[in-house]
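Just one protein chain is left out here, and the rest sit where they should.
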Amino acid sequence: MAAIKNNIQASYDVIVIGAGHNGLVNACYLQRAGLKVLVVEKNDWIGGAAVSRELTPGFIYSNCSYVCSLFRPEIMRDLELPKYGLQIIGYEGGAVFTRDGDFLASYRNHHAHRREFARHNIRDGEAYERYSRDVTRQCRFIQPLLMRTAPDPTSLKPRDLGELMFLARKFTEMTPGEMAKTLRFWTMSISDFLDEYFESDVIKANLAISGIIGTALGPMSPGTAYVLLHHYMGEVDGSVGAWGYARGGMGAITQALTQSFKASGGAIVTDAEVAGVIVRNGRATGVTLANGDQYDARTIVSNADVKRTFLKLVDENELPGRFVKQVRNFKMRGSSGKVNIALDSLPEFPALPKNSPCIKGDMHFTDSIERMERGYDDWKAGRWSADPFLDMMIPTTMDPTMAPPGKHFMSCFVQYCPPKLHTGEWTDADRDAFGQTVINQIADYSPGFKDRIIHMEVRTPRELEAEVGLTEGNIFQGELTFDQLLFNRPVPGYAQYRSPISGLYICGSSTHPGGGVMGAPGRNAALEILHDLSRNNEHVSKAHEVI
Amino acid sequence: MKSYDVIVIGAGHNGMIAAATLSRKGLGVLLLEASPTYGGMAAGGEFAPGYAGPSLVHSLNGITPAILKEMQLDKFGLAPLPTMTTCLSHDDAPLLVADNYQIAAGILSREDEVGLAELTRRLKFQASILQQFLADTPPQEGAFPFSMKARLAKTAFNLKRSGKIEMQEFMRMALMCICDVVDEHISDERLKGLLAFDGTLGISLGPRSPTSLFGLYMRLATRSAGADHTNGYSINAAGRLIDAIYESTKAAGVEFGFGRKVRAINVNNGLAGSVETTDGETYSAGSIVSAIHPATTFLSFVGAPKLDTGFSREISSVRSRGNVSKLNLVLDRFPHIASIGGSGEGRYVLAPSANEVERNFNPSKYGELPDAPCFEFVIGKGDRDTVYLSAIIQNTPLNLKQGWESGSKRLQDLVVNCLERLAPGIKSSIVATRFFSPLDIESNFNVPGGHWHHGELQVDRLFSLRPVFGAANYRSPIDNLYICGAGTHPGGGLSGMSGLNVARALIRDKGRGGK
Partner (left out) sequence: MNQQSALKNRLALQDHWLKPVLQTPFHHFIAEKMHGSNWYDWAGYDAASYIDDEELEYFAIRSTAAVFDITPMVKYRIEGPDAERFLNKLTLRDVAKLKAGRVQYTAWCDDRGHVLDDGTLFRFSDRCFRLCCQERHLPWLLDCADGLDVEITEVTHEIAGLALQGPTSAAILRKAGLAINSMKPFDLARFKLDDLDIEISRTGFTADLGYELFVAPQEAGRLWELLWEAGALLGIRAIGYNALNMARIEAGFITANADFVTSELALRPDRLRRPDEIGLAWMVDLTKDHFNGKRAIKSARANGTGGHVLVGLEIKGNEPAHHAILYQGQKNEVGIVTASIWSPMAKRNIAIASIQQPFGNASNTNLWVEIYAMRELQYHKMMKRAKVVERPFIHLPRRTATPPGDF
């Protein structure tokens, strides 16, 4: 693909580094405020980790992120994304296959869902009500915090104090019993949390999935109950906690953002890797590209992760020593890999009943928390697991636009996959062996699976880092542990999208509220920038109220 | 039926402290103990068959000055105890670590010396913030006293005063895992191993589990809250302390009922009124203080039918699966630790690196034993010219898949072989052995799950959440029934604070006279 480079000038109000979803959200909001914005992207395609790519003829791959829930509806509306082709389709089902030849399905119908749980454990079938109420209560507490800049608790500025009061008020609105539950929820492991509701191994394994996806923690690690929340606080058109496919692949999100951005007059240049941010007298004044081109702007926003931004793009001498140390200490160990597969026909899963809707959602082969946790132990030891946890789905069962008729695209998210192996760096042979492990796992439950494969792409953290630029291949641009959440994200003292260099901002998932294709960091950063530039921000909607 | 003002159940140190404090306020106190002696898990008795000495405890940590004063323990000989730890490893030179992780100059690399200084300073500061709450009665629903608000305000002020950086670091580090924190500061594996070991000993977390740093905070805070000379490692120190507490309790006029195993706390209409023992006796009392495991108190003695279902459900969910075993060896001579060229009284830790401690933790999650266990041992002089080696072995799960019947033997072999590697010849010097798995601790000391802390001492079960929200202020949903012990704030160890706090709570409720 030829690089896009139309009507590019040398000087802009704002330069956004990286055309990921957060960078584009940020660019859209700033452009719509009347600023002249340029987005520079290192790859010859747009979208960062939210892309649809035709890696083999006729098949569109969501080859990084693969499902959507967290992307904020306020942003979709503000930036008119439906007009530019964005559509989200909710899942129809899901399943965990068990080793005894059965499965645990997720059904959309409330009664079917309960009876399916009851089929495995009668008590658990009825326990789900209380569980989902308790989790929903936690979601209601956290949701309003997503679209707000985290306060600096060490600051005495009225705004920070006001935000702190908001937090405190949200907390004290709860009854003391609720507060106790919330404190426990935030510090528990998903495994311990689920033990307080359920008895069945497979039901616990099913519900623990959201507690581990993307994290460098096992389901028995404290803090994973919060990670579950992180995956539950999204929605598909008002259906809270629901997940769905973006029609046309996850690239539909960044494509719509691009269209919206261009329609409002923004400019994008691709195949333009930024070599560095130019800093003069402690102020960011522009960027230089690897090819030597230079663009000037008074405001630079980096969609790259915090390590890449400050350890690679900025001269260390321009930064305070403690800040550099803090950034170095920021944890972003990759924990997952991805296997994307083009199939010449729909795979069969003999365990599933005929016409089961389960195949139209997320499928899993890990039927106990112990198996997940053992995968995590492998990760800690620098190995990929011989019994990997897969979050596998076939979007083409719901979205015919992604593959030729009758053929299918399958996305397998694999946990756990270490950024480095105990033997050293990843090699191509390692990568292929890792891919084979995944294929074998699927083939155990789907006879003839291997014969259906037309093409496949295996991605370890190495590929995620090299291609998308995610340091260590961490999909959240930083682990979601307490020490890296809210006012600690990415580092204490710089949790408000600003950096020690004036005019340089960060807007990626390394910032509050973190990873997932959410768009909130990009939007929140835009608000801070508009505030600093004394610009109107009326076009930025407030968060929808939680009533 | 005999009648008392207060019955205290369980003559562990907390039970005795509570009983003595109440008795000194003029209340008639009966202290019921299931076993024939006082001390609970810290009781003396047999170190090994035929050899006297404490079975489980070999260290002292932080008896507070308040307790010393209340219990008039000045008679208790407060001599300095060994506080030095020797970190051993199979491949590395031993490392001597003094209290609070001080290391003599010139041993570590320059960077590590700087890093360690910063780390210990920071940990001490952060632990000191938590330390302020150790002696408190945690607030509960509808009872958020002014003193607690004042304490919180003071804490916020102190934090603020400590400067922006310290405040930020506290809020960042508080819930972190040990590995990440030590990796940020130091590179010496032995030292990292020790910190990882100390922070996770007795709880079901590995040093890579988020919130595990809290274990270190708790350790540092309890220790620095203690009076002088109340921290250290010694085979007999805990025993002497328990003896002194017993003498003081007796002197306070408490009536002891040894060998009286409680069967039930009788509750009528939400009011606790009497205690029944297995020998068929019933003792009535105006108040009952239970100093034993909360699950025993509520689920066995009171019984779930007398409790609200949400409460009994919550008590049942208290995680109390013990994770440590105890191995006592009687030796005929001091072991010759090869890397040291001998051995002496003191504490030794085999936890070669933080990652090794984490690898040790892994199998315990699945009810399996580690291949190469991490453990600490204290060496001291024993009975009849022998030498006692008292070892605490981490990550030995209660629910062992292979069963403790065969597991006990396997674990002992693992440890002894490991010791043999460190100190060749030790095997042949063993005169007697005694081993306690978590299951043995459960049955020998009446502690459900054999958990040293009467329930996981993790962040989700601390302060107002310990043992559960609704019973964290030493009171319970049953009127006249009070609880203390390791299952309540501030948790296990020998601090004795919960015994003192429960007595204070009871006196506050019942008025000065306590009646």
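Going by the order they are written in, the chains are A and B; count residues from 1 in each one.
As a working rule, contacts are C-beta pairs under 8 Å (C-beta built on N, C-alpha and C of every residue); 3 or more make two chains touch, one makes a residue touch a chain.
Note that this is a predicted model, so its numbers are computed, not measured.
*Asks:* For the full complex, which residue in A:L24, A:C64 or A:A127 touches the chain that was left out?
*Replies:* A:A127
*Asks:* Among B:G26, B:G50, B:P65 or B:G270, which residue is in touch with the absent chain?
*Replies:* B:G270
*Asks:* Among the options A:D102, A:D293 or A:D430, which residue touches the chain absent from this view?
*Replies:* Within the whole complex, the residue contacting the unshown chain is A:D102.
*Asks:* In the full complex, which residues of subunit B touch the absent chain?
*Replies:* Counting only subunit B, the missing chain is touched by 267-270, 299, 303-313, 316, 470, 477.
*Asks:* Need a quick check: the contact residues on subunit A for the chain that isn't drawn.
*Replies:* Counting only subunit A, the missing chain is touched by 100-102, 105, 107, 109-112, 114-116, 119-120, 122-123, 125-127, 129-130, 133, 136-137, 140, 174-175, 177-178, 197, 353, 356-357.
Convention: only the chains that are shown with their structure count from here on.
*Asks:* How big is the gap, in whole Å, between where the Cα atoms of subunit A centre and where those of subunit B centre?
*Replies:* 42
*Asks:* Can you check the complex and tell me which residues of subunit A touch subunit B?
*Replies:* So the residues of subunit A in touch with subunit B come to 153-154, 176-177, 180-181, 183-184, 187-189, 192, 195-196, 217, 220-223, 322, 329, 331, 370, 373-374, 377, 380-381, 481-483, 487-488, 492-493.
*Asks:* Using the touch definition from the top, list the residues of subunit B that touch subunit A in their complex.
*Replies:* The contact residues of subunit B facing subunit A are 140-142, 160, 164-165, 167-169, 171-176, 180, 184, 205, 208-211, 317, 319, 355, 358-359, 362, 365-366, 458-461, 464-465, 469-470.
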